[in-house]
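Of the protein chains in this complex, all but one are displayed in their positions.
Right after this comes chain A.
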Amino acid sequence: MIRPLFSLGGLAVASVLLALSLGSVNVGAPDLWQVIQGQGSALNSTLILDLRLPRTLAAFATGGLLAVAGALMQVLLRNPLADPYVLGLSGGAAVGALLAMLAGLGTLLVSGSAFAGAMLATMLVFGIAHGTGSWTPSRLLLTGVVVAAGWGAVITLMLAITPSYKLPGMLYWLMGDVSYARTPWPAMAVLVLALLLTMPVARNLNVLARGPLQAAALGVSVRPLEWTIYLFASLLTATAVTTAGSIGFVGLIVPHMLRLVLGNDQRIILPASALAGGTLLVLADTLARTVIAPEQLPVGVITALLGVPMFLYLLHRSR
């Protein structure tokens, strides 16, 4: 039962090593090993430890966060098509980030503003859905989708009135771009914390996936669990979006791919999502910065280009 996690862990380590050695300058395995041991040349050390490592870890954490958040949202809404952004969170974050960019603020403030926007979006949907008293997943979903459409309109409006020289930065942010990441540590810490906190409730999530009545009949306090998952998934997504913009696709596809292969036990799916999501984003980011180096592509484009065929293949050969 635990074995797939070891395989995914191995893949994750391999993807990180690959990402460290590839770039506009390729570093071979012997040199990389020297740097890891602390004996590399000054140039290689700077390149790998100061430039590539933070970015790679940020990509890994972001991918992991998105995939875990997606898995949680899919169980919460009992809808395999749910993703971390389905309730409008990325829209709120984008409005926050674009506002900060429009005002000409620095990267740190753009991130802070994005986080504030994401949490505002979360509270807004929470407030509206909660205020009406009895809510169902479809009601929450509908509220979120409509609020997301509202954010979409605001984003389009802002893009329309933005001076053209500021547009590329904004578009890259909207597509998702790991080069915005300053430090990987907050995202990494949230990812580890997320796994530690969700693992004890993972079996509750398995039961919740059978529907709220069945879950209550088996001893789950459904409503508190649902709101906790919602707020928690939102926090994870907000952290991811703050780190690297709104990268699509990872949160929808990774949990799905894993379910096709591993079944739907959240005790496996949640840690597997963290590992596979991280790996996918590390590989995508490596491609994004090497394909047309020294130019860089937005990583969100690559995740989709990599993920679509992978997903279709798994869907094709699944039971």
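Just a few scattered comments:
Just so it is clear, a residue touches a chain if its C-beta (ideal position, glycine included) is under 8 Å from a C-beta of that chain, and two chains touch if they have at least 3 such contacts; residues count from 1.
Just so it is clear, contacts and distances are computed from a predicted model.
Entry comment: the absent subunit's protein name, as recorded by UniProt, is "ABC transporter ATP-binding protein", drawn from "ABC transporter ATP-binding protein", "Spore germination protein", "Membrane protein" or "Phosphoribosylformylglycinamidine synthase subunit PurQ".
Considering A:Val220, A:Met257 or A:Val282, the position touching the chain not shown turns out to be A:Val220 (whole complex). In the complete complex, the residue from A:Ile48, A:Ala148 or A:Val207 that touches the missing chain is A:Val207. Annotation for chain A: contacts to the undisplayed chain at residues 75, 78-80, 199-201, 203-204, 206-207, 209-211, 213-214, 216-221, 259, 263-265, 267, 319.
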